[in-house]
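For this depiction, one protein chain was excluded, whereas all remaining protein chains were kept in their positions.
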Amino acid sequence: MKSVELSCKVNGRPVSLPVEPDTMLVDFLRGHLGLTGTKTGCREGECGTCTVLLDGMPVNSCILPALKAAGREITTIEGLARPDGSLDDIQEAFMDAGAIQCGYCSPGMMLTAKSLLEKNPNPSEDEIKHALSGVLCRCTGYRKIVQAVRDASCRK
Amino acid sequence: MSQNSEEKRQVKTLERERLDLGRLVKVGEAGLRIVGDSVRRTDDVLKATGKLKYAADYPQEGFLHGKILRSPYPHALIRSIDVSKARELPGVVCALTGGDVPGRNGFGAILPDQPVICQDKVRYIGDGVALVAAESERIAQKALELIRVEYEELPAVFDPRDALAEGAPKIHETGNQISLDKLRKGDVEAGFAQADVILERTYQVPFLEHAYMEPDCCWAIPQPDGTMMVEGPMQAPFAVRRNVAPVLGVPINMVRARQIHMGGGFGGKEDSPIDLCCRAAVLAKHTGRPVRISLEREEVTLQTCKRHPMIMELKVGVTKDGKLTAFKSTVYDEQGAYASLGPKIPPAGGSHVHAMVMSPGPYEIENCWVDAYLCYTNHPYGGAMRGFGAPQVHIAHEQMMDELAAELGMDPVDIRRKNAFKLGSKTATSQVLDQSVGLRETLDACEERFGWSQRSDSAGWVDAAKTKRRGVGVAMGWYRTSIGTGGDACGANVHVHEDGSVILYSGITEMGQGAFTVLPQICAEALGVELEDVRLVKPDTDLVPESGPTVGSRSTTLMGNAIILACRQVRESLDQKAAEMLGVEPERLVFCGRKVFDRDNPDGKALEFRQVAAAAMASGMRLIGQGWWAPPKASLDPETGQGSPYFVYTYSTHMAEVEVDVQTGEVTVTDYVAAFDVGKAINPKALEGQIEGGVAMGLGYALMEKVVLENGMPQNMSLQNYLIPTMLDMPDLKPLVLEQTNQHGPYGAKGIGEMPNIPATPAVINAVANACGGRVRSLPANPEAVFWAIRELGGPPQD
Partner (left out) sequence: MAQPFNKLHWSRFVEYDQYLVPDSLDQALAMLAEFNGSARVIAGGTDVVPELRGRRAKVAALVDISRLPDMDGIEQEGGFIRLGPLATHARVAASQLIRDKAAPLAEGCSWVGSPQIRNVATVGGNLVSGQPAADASVPLFALDAEVTIAGPQGERRTPLSDFFLDVGKTAIDPSREIMTGISFPALGENQGGCYQRLAQRKALVLPMLACATLVKVDPQNKTFAGVALSLGPVAPTPMRERVAEQMLLGQPIGKEIIAKAAESASSQCSPRDSLLRGSCDYRQAMVRVFVERGLTRSLALAGHALS
């Protein structure tokens, strides 16, 4: 199979690498770039664990061909902290609320929350629940996650 | 979530039966600093930044990829198997069949009845008949396609009652019945004679999938000295080691098992890593190279253990004022193809015995009779899943309590209060509950917070168009701390260094429940240092003392005690040295917040903890502690099921409000309160997290979860069709934490991990029945099941 050059921006940095055309975005991030913070849980877009932001929008990276990201900007959990290295309000709020248990869904949850708060800095509880409904969590029962997002919105 | 987001956790400290916690815990005058505090989790930052490595995140260079050829039949003889074509494929390093297993061709958490590679027959769809290791995953997959197996299909059995019938196809040589366990207390017929009302009901529950978000992935790495190292997300490294060694035909000390951080376990990863590590180790042994096996989501559903399905036939008698007089139950507990964690480990280990013991519920009943069958079928196998046999039987007895209450015209809360355990109660196994029994208190707290009486009065139609009805439900529960086996114990090592820093060695694993935070909290408290002074060495059978598995809601209590004992050994040196340095009696010393001072003169001279440690070390004193703690001896008579199988229990009451669309059967859970007697919350926020996650899991069990099987084949292997609750399915949930000291627990703690999901399922089902009249006795209560339950009544109540 012939490799194709993929150029995009990942966590603010330009990236240009050859990829096999049937590489999914999640494997590009994890395999080619070593950004293993993005997880996979189902490989069919049903659990949201692999969520990354594509031009600020949450998408399932497990079923997104990497080449779809050409010329676009991707944010992964590794890029959520501020440039100075301090953690984002969402990360702090998740830790304070006890919203992280096994941690496997947390990157997807936090990135989805980030996208929500960018668009809607003061979401209602219902808006939070709808926005985050595409990420499954088996540990927390979601309550502390909702609290964390609300708390993060207050920190802004 | 409530309107008032600032609402704090409600902690109510109940009477303490014994303030002095005896030899185990010495609470300083300054009180508890770290225990009882909702500190941030020690692994939070790594998880929040994506830096924590799960199994799939480890580099794979140099690894071979192992794959398993699975049986397409639920029950068949293997006539022949030809792996030659697979071996010829470039990139394939080995293709193995049953004869290639170097040692025992069998593994299992309790009985080694599951072949590493099936040799003569297969017993479920997904059974492994050949193993392949290749240079890439793609080649390994291709190699599987080249293996030719000739099967002779055998008649299969999919119902435990059929499996028990005479002439049923024999799944294992030992027969289909693994055990018939009996519980006999009092005279059940005499009990029925005293009853004014007797009800007989059958309740049924399906196979459930754990649906941990992280699919399984394990590997084996042969070491230069001949040791085999196996790693992966695992709840029970010692059980993995105990299985890998005989499978390889080597002594236990030639296997090293290390836990990689788990993306959820819920009991499932007690069992699946045994399977994967044994298979990876066999491949690694043959190839002399590291071999990794990872499963896709669908394969996790196919191959690994599930929650046991049960059919429970109950007959219960009650007097007209609501006093239970007799409880009789026949339980058909479906083990599936392999024994896994079902069978008994004397006296009271194994999920089946646990289910039997819990069957009559947390109620005083003079006369109890349970016959509990555990049997093989050609389905996937049942293993450990949060609650370990208890959720199933709670679903039966808690529905029965409501059915009895309805028959008597009693309030469901009143009938429970009439019979609930209290201090001094005798259980169905005639165990006297002599301490830490906060069940009634959880009922009171729940009732008050939920507003049970007002809400149950206002149950009924929600809308003018009469499409929706509201209802409320209550359920109670109990759950053991510990596993009831003879060998249930935990060891811990604590090393204090001359700079005051501490290493804690513990074999208890982290799967998201918070053990890696709570255990260091206990250690820091016991030594009087700060949490950040304690570094935990992760479970590694070469480094940490045997601790048993991280199951049975046992970790905080058993390991917590072992840690305190280890700390006490170190403290003996520190006490002696500090006493010298301060010139006071050792009994008067307080170790707190890295300071050591005289209890009677707290404002006087204080030593730094590190000063004392350095001085003790310089004097050649022992700063290494090893703690070993086993609970009071468990007992259970094998004939009568009488005894004290588990040393302490956690208690809980849940109340749920639901709305049911009576035309479609759709259920929305609109409000929820759950109260727990936990002994002592070491980290209240982490504990709440257990409650909230457990309730979600119980709600899924009630309304949507079921592994649908057709002729032995799971029909919903992916998360598209195996439904677990989403954020939008969860109600406003209020956890209430009550603390009734467990005198055998560290700082009074007892287990919490499994309790929360247990009453959740029947609470929701009871609320559904209260709302619409229809009762779903075979779960899940999905819209269709609720619809037919309403139909069966001839429609919803009209009031």
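Letters A and B mark the chains in the order given here, with residues in each chain numbered from 1 onward.
Here is the rule we go by: a contact is a pair of C-beta atoms (placed from the backbone, for glycine too) under 8 Å apart; a residue touches a chain by one contact, two chains touch by 3 or more.
These numbers were taken from a predicted model, which means no experiment stands behind them.
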{"item": "Residue of B:E296, B:E313, B:D371 or B:E498 in touch with the missing chain, whole complex considered", "value": "B:E296"}
{"item": "Listed residues B:K67, B:R256, B:K269 or B:K680, member touching the removed chain", "value": "B:K67"}
{"item": "Among B:A428, B:M727, B:A749 or B:V776, the residue in touch with the chain that has been omitted", "value": "B:M727"}
{"item": "For subunit B, the residues touching the chain missing from this view", "value": "67, 69-73, 125-126, 137-138, 141, 144-145, 151, 296-299, 302, 467, 663-664, 666, 668, 703-704, 708, 710-711, 713, 715-716, 720-721, 723, 725-729, 782-784, 787-788"}
{"item": "Hidden partner interface residues of subunit A, rising order", "value": "1-2, 4, 21-22, 24, 27, 40, 43-46, 48, 51, 54, 57-60, 63-65, 67-68, 70, 112, 130-131, 133-136"}
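Convention: only the chains that are shown with their structure count from here on.
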{"item": "Separation of subunit A from subunit B, taking each centre as the mean of its C-alpha atoms, in whole Å", "value": "30"}
{"item": "Touch list for subunit B against partner subunit A, complex", "value": "1, 5, 38, 40-41, 43-54, 56-57, 210-215, 261-266, 296-297, 511-514, 685-686, 688-689, 691-697, 718-720, 724-728, 730, 733"}
{"item": "Partner subunit B, residues of subunit A touching it in the complex", "value": "30, 35-44, 46-47, 49, 76-78, 80-81, 87, 91, 94-98, 100-107, 110, 125, 129-130, 132-133, 135-147, 150"}
